[in-house]
Each structure stands twice: as C-alpha cells, then as structure tokens.
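Notes follow once the structure below has been shown.
Here the complex is missing a single protein chain, while all its other protein chains stay put.
Coming up: subunit A.
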Amino acid sequence: MQSILFIVFLPLIASVIAGLGNKSLGAIPAKVLTTGALFISCALSWPIFISFLGGNAEAAVVPVLKWVQSGNLSFDWELRVDTLTAVMLVVITSVSALVHLYSWGYMSEEPDQPRFFAYLSLFTFAMLMLVTANNLVQMFFGWEGVGLASYLLIGFWFRKPSAGAAAIKAFVVNRVGDLGFMLGIFGVYLVFGTVSIPAILADVGNHAGSTIGFLGYRFDTLTVLAILLFIGAMGKSAQLGLHTWLPDAMEGPTPVSALIHAATMVTAGVFMTCRLSPLFAASPAAMEFVTIVGACTCFFAATIGTTQWDIKRVIAYSTCSQLGYMFFAAGSGAFGAAMFHLFTHAFFKALLFLGAGSVIHAMHHEQDMRYYGALRKKIPLTFYAMMAGTLAITGVGIVDVIGFAGFYSKDSILEAAYGSGTGVGHFAFFAGITAALLTSFYSWRLVFLTFFGKARWSQSEHIQHAVHDDHGHGHDHAHDRHHGHGHDDGTAGYHPHESPLVMLLPLIILSIGAVAAGFVFNHAFVSEGEGEFWKGSLIFSEHLIHAMHGVPMWVKWAPFGVMVTGFLGAIYAYILNPGFPAAFVRVIKPLHTFVYNKWFFDELYNFLFVRPSFALGRLFWKQGDIGIIDRFGPNGAAWVVVQGTGLARRIQSGLLTSYALWMLAGLVAAVSWVLTR
C-alpha cells in the first residue's frame, strides 16, 4: 500500500516543479513531467483497484505527518485506501492522465503551458488527498484544494473579464457550501469527540435518537450533522441552489471542464455522502432531504439543458443533472448505485467534454451549436467518440441483456428509487424518468445540431476570422466578399480538421470506457455480491438490492421508453422538421424564456445577495464608520478640544477686572467647600 504515497504525491511534486519552473523550465519539460507523473499514478492505481475487485485487498491507512493536536481534537495527514477510495483513485488518475495527454494538443498554441499543466497536476493532488482522507479535516483540505485549483483553472485565461468573474463566483459559491461543511465538522466533533471518519461511523449507532440544540432550536442530532455536511456537498456538486457557478465555470479551457467540472471534482459531494453513508443512513430526514435535492436538481438542470446553444453549457447542465441522479440514489439508500453512476459518468462525461473540445478545436473556438452542422464527415473520429458518449449517457441498452455504461448505472438508480418504496423515493423516480426523457432529447439534439443537417458555419464570427486569416493575406475586402459569396453551402470556405492524435487517443480510450464500463463492472458495484466488493466502505442494503430486482416490469422498461421517446423527438425536431423548434418555442414563449434564462437564478441571487452586500458595505463605511463612529468619536473629541481651547482663550482676556472676578469666584467656591465638608 506504500504505492499510495507515490500516487498522491507525484502529481504534487510535478506540479510544484512545473509551476515554479514555469517559463524558465519550458513547455515540453513541464508537460513531460506532469503527464508522466500522472501516468505513473494511474499505472499504480489500477492494480489497487483490481486487487479490491478481486476481493484480496484490505483497507489500509498510511500515516504521513502529524497535523493538529488541540485538547482531544486531533487530526493527522494520512492516506486511507479502501474500496471506495480505490474506485475514486482509478477514476481520478485515469481521467486526469488522459486529460493531461489531451491538453498537449488542445493547449498547443497557448504560451502559458507550464502554468496550465501545473494547475492540472495540483488539482489532481488535491482531489487525491480528498478521496484518501481518513478524517474530515483532511477531506476538507482536499475539498478546498480542488476549489483552489478549480478557481485557478477557470480563471486561466485571466485577461478575459468573464473568466475572472466566473472564477470568483465558483470559489465564493463553493465557500457557502464549505461553511456548512465546516459547521458540520464542528458538530461532529462536539457530538462524537473525534473527526476520524472510521471512529465516527463506528459510533453513529450510539447517537440514534439523540437531540442537539442548534441556532436556538432542538433537532435530531444526526439529522443536523448530516444536513450541514450535505450543504458542503451541495456546493461542490452544484446541487440546486448552489449550482450557479458550474455553468459559468465553462469559461475555463475545455480539458479542465472534462476533468474537474464533469469527472472528478463535482463528484466529491457524492463521494462524501457515500463515505459517510452510515451517518446519513442513520437519519431518515436527512436521507429524504438528500433525495429531494437530488431529484429536483436532476429535473431542473435537464430542462435548462434542452434550451442552451453553447455546446459546453449543455454538457455542464447535463453534468449537474447527472449529479442529481447520484444524490437521489444515495438518498434512497443505494450508495453502491450512486458510486457506480459516478464511475461510469466520469468516463462518458469526460468523453463528451473532450469530444466537445475536439469539435471546438476543429471549429476555431466556436462554441455555439447554431453555427455547427454537418461535421460528421469532417471530423469522423470525434463524431464516433461523441456517439459513444451519447449512447452511454442516454442509457441505451436492453433490459437484462446488455447496454452502454449509463444504461446499467442509471437504471439501477431508478430501480433503487422506486424500490425504496418511500414517498420521496417515488417522487425521485418520476423526476428521474422525466429527466431521462430530457437527457435523451438534449443529448441527441447536441449530436444532431453538431454533426448532422446542413453546415451553418458562415454566420460564426470565429469561423469568419479563421477564413479571413487563412485567405486574407494580400487580398482586398472586395475579394473577401466575393470569396464568401462563392460558398453558399454555409461553410464560408472553412475546412474543419480532425484533431491530432494526442487528442484522439484519449477519446478512443474513454469511448471504450463509455461502451464497456457498465457491462464489466455492473456485477461488482450493484449486485447481490456488492457487500464483498465494498467491504463496509459504504452502506449497502441487501434488502434494497432485492427490492430493485422486484420492481414491476414497467419500471424496468420505463427508462428505455423515455430514452427512445427523447431520441425520436430529437430526430423529428432537428432532422425531419428543422423548423419545428422555433415554432414550438413561439408557442411556449414565457416558459421557454424562463428555462432559457436558467430559471433566473443568477438574477435572483444578484438581487438578494450581491447588490445588497455592496450597498450595505457602502452604507457601513460612509454612514457607519465615517458618519457616526468617527464623527462622534475622534473627530468629536477634537471638536470638543477646539471648543474648549476657544473658551479658555476667551477667559484669558487680559482684562484685570475679569481676572479679579474669576479669583473671587474661585475664592467663594473654595471657602464654601471647606465650610460645607
């Protein structure tokens, strides 16, 4: 298990060297170093996972360094490896290694490459610290560390004002969740007297039914703790209410979106819920809360996904929605299914993002799908990769026979939600089915808009620039217009090129994952034997597994039905009758406006939080500090002194009579004091 030290710390070392060396080190050495470190980490991670898969490995903790000891609150730097960690290790290191490789191509024109690769490796390190944490505070370290890396990478193109704004938003919104997480840790320490995860989980049973005072009210102890911690998860995993940062995070380079905002960081909340599953499972109220938040998010984000034009934003809302699935799986008690979906989703969503990046690369940084079309023949490998990803996310497969990755994990989630038999479970099931319909629709919409139909490239400014740059040398304006006129096929004379091999290779590998991951790992993650696989690293319920198998036939086939319906709807709207979407939008104008503007969350938060904060700040500064405290404090004191000296000056008039009068008054006062005492 000592290899875990290399897995975790190699990316850190590479990151520090590449980051500090920066331009004096040069792009190539920085890239070789960071990518090499990640491939070594990845190569070391798979054997660990496989040994857990084979059932011949035991959970282990590798101590690193003492951290804090204060009274009986103590926590150390240590690396825990168990089944749950092993699953995350392969997800993180595999996707990260592939994203590093992919970035060789995608970022090749970037002058600042060492910085980019250093950030990527730093992120990987922080994420690995998060998943290997044996205590809540180290998990919080990883939690904040990935937040830092996410901030740096979203703001990587720091000259763009929108990138800077998105970076701050991501960090600050996450901090709202982090406050909940932190209070949760404090509460856990108060109740359990420790922050060590195994010790907490072992002691959960002793606190069932106890109550705690919180903010002046009394609540069930475990419910308060679980919900506080879950607020942290909501921030990191972009759940409804704290999701607003995720779409904006697409300002970052696309490989970042694939690694951080799809495959790994945003799943940290799900991981945390699973890691602490005995705590959550001990509080039915908290489980209901998790289920409802997850179900609402999966539906809400899917609706927005159907209306967006930016290819990355569609995938971002899709990610948000899929995270909702994972949460309501966890809330229904199917933690194994949640982790399974996390696992498969990591591969197919990273694939979709990297595929989108390949499209963007081919289309000269154009991200608006309205200006795509007919790319299937131009970039065939990217097309096939995106197809694999889409088949996986929409859950194509035949019940009890075979299917793509998302088919296994999503179906088991829906079955678990239904099978849990509770009211919120059924609510989640129907929200999930509706979201699955929308998922199928927007995913195929993306594919059809991008790869099918006629080319609509000529209206894109990016494409025009590209064409202008290619043909503009030595040509006058008139020729240019003539040139454009010559291509009324909508291509504007632009020729998209397939991405280089370093970008295609990760796409191919991830495609294999998207196709096969569900089939290969289904048994280990979510079957009767899953207890042997998880070995107590998360709660799994044999009872729920049986309930999942016992759900009615229509429940099993419902995902298939909505998947086909969504697919047919997308074919009709974007292939057979391309005028239909615009006409339909006209009919449902108010609803479309509402959904297209992301349910107006940004506007609401601006109105409720951002603007009042600045207004209050100005009020406190100008009226509070200057207007009241200074005016009546030091400036008031100065005023009194000035008035007092003015008075003294008048008394010292130089007139003998006036002095005599004061002397008399003083004498009278002195005498009367002596006489009366």
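Operating definition for what follows: a residue touches a chain if its C-beta (ideal position, glycine included) is under 8 Å from a C-beta of that chain, and two chains touch if they have at least 3 such contacts; residues count from 1.
The working rule: contacts and distances are computed from a predicted model.
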Protein that the absent chain corresponds to, by UniProt name, given "NADH-quinone oxidoreductase subunit M", "Acyl carrier protein", "1,2-phenylacetyl-CoA epoxidase subunit B" or "ABC-type polar-amino-acid transporter": "NADH-quinone oxidoreductase subunit M"
Omitted-chain contact residue, chosen from A:Ile13, A:Val32 or A:Val176: A:Val176
Which residue of A:Phe140, A:Trp245, A:Phe521 or A:Phe540 touches the chain not shown here: A:Phe140
Hidden partner chain, touching residue among A:Phe6, A:Phe214, A:Phe430 or A:Tyr605: A:Phe214
Touching residue (missing chain; options A:Arg159, A:Arg586 or A:Arg649): A:Arg159
Absent-chain contact - pick from A:Asn22, A:Ser108 or A:Thr565: A:Asn22
Interface with the undisplayed chain - residues on subunit A: 19, 22-23, 65-73, 77, 137, 140-141, 144-145, 148, 151-152, 155, 158-159, 161, 163-165, 167-168, 171-172, 175-176, 178-179, 182-183, 185-187, 189-191, 193, 203, 205-216, 221, 613-614, 616-618, 620-621, 624-625, 629-630, 633-634, 637-638
